[in-house]
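This structure is in structure tokens; I'll ask about it shortly.
Omission of a single protein chain aside, the complex is shown with its protein chains in their original locations.
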Amino acid sequence: MAHQTELNIHTTRKHECVDVTELISRTVSDSGIKTGVCVIFVPHTTAAVIANEHFDPNVAHDIINALDELVPTNKQWRHPEDNAPAHVKAALMTGSLSVPVTEGQLATGRWQGIYFLEFDGPRTRKLSVTVVG
Amino acid sequence: MAHQTELNIHTTRKHECVDVTELISRTVSDSGIKTGVCVIFVPHTTAAVIANEHFDPNVAHDIINALDELVPTNKQWRHPEDNAPAHVKAALMTGSLSVPVTEGQLATGRWQGIYFLEFDGPRTRKLSVTVVG
Partner (left out) sequence: MAHQTELNIHTTRKHECVDVTELISRTVSDSGIKTGVCVIFVPHTTAAVIANEHFDPNVAHDIINALDELVPTNKQWRHPEDNAPAHVKAALMTGSLSVPVTEGQLATGRWQGIYFLEFDGPRTRKLSVTVVG
């Protein structure tokens, strides 16, 4: 059994960590699937998805900042459009995340949230969610 | 069909690469699923999971060391608790890994093992394994 949904995310800044935990959790409960996995996929090339702490928003800030230092803007990139670093960050972070579904709920850990990472906003983005079980 | 298990991992150091290949392989054989995927998920925010060479333990050592240089401790982090670098490393490495299941076995490559990466130990950790097929 597979249940698929496409969510819309509106980002408001160049770099942003959008907490999508509630959106994904609701999609999983609505799917009616009790045991399985929820596959979150970013159909974009300058954005990513991760699971990490969402109680202290500083963690998201530290992740965004660390990526900025690892992939600096002021380098000689071949790809034009000024967004080569955004592509490299998306590649480093990955665009798919699979989270278990247990007793009909998204089974993230106690401190974990799901973040949509925007590296080239603001934009209207899609997030694909497939629940298989 | 979906089969779900939660494993316990006991880490003994601050940074550790725990070889969980045998644990995961057994979980897959026990599931009775013949063809599908095994989704390994880390429900923590300062640990990760990867597949890499496990014949030469130096490879794990090189990975841990490279991460230490990419995400240094002695930086100005916003998140307190001294474990901001552990959160960033977990984000860089990802907390979910999907491995094929073939003829009822975990279908890793010849030189591949599955490593649980601890960045903020020692701790008792959980590892969620879902086999779908």
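Chains: A and B, in written order; residue numbering restarts at 1 for each.
Here, contacts are C-beta pairs under 8 Å (C-beta built on N, C-alpha and C of every residue); 3 or more make two chains touch, one makes a residue touch a chain.
Just so it is clear, the model here is predicted, and its values are computed rather than measured.
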Touch residues of subunit B, complete complex, unshown partner: 35-37, 50-53, 56, 58-59, 61-63, 65-66, 70, 92-94, 97-100, 102, 107-112, 132-133
Residues from subunit A at the interface with the omitted partner, ascending: 2, 4, 39, 41-45, 70-71, 77-80, 84, 87-88, 90-92, 94-96, 98, 126, 128, 130, 132
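Operating definition for what follows: only the chains that are shown with their structure count from here on.
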Inter-centroid spacing, subunit B versus subunit A (mean Cα positions, whole Å): 19
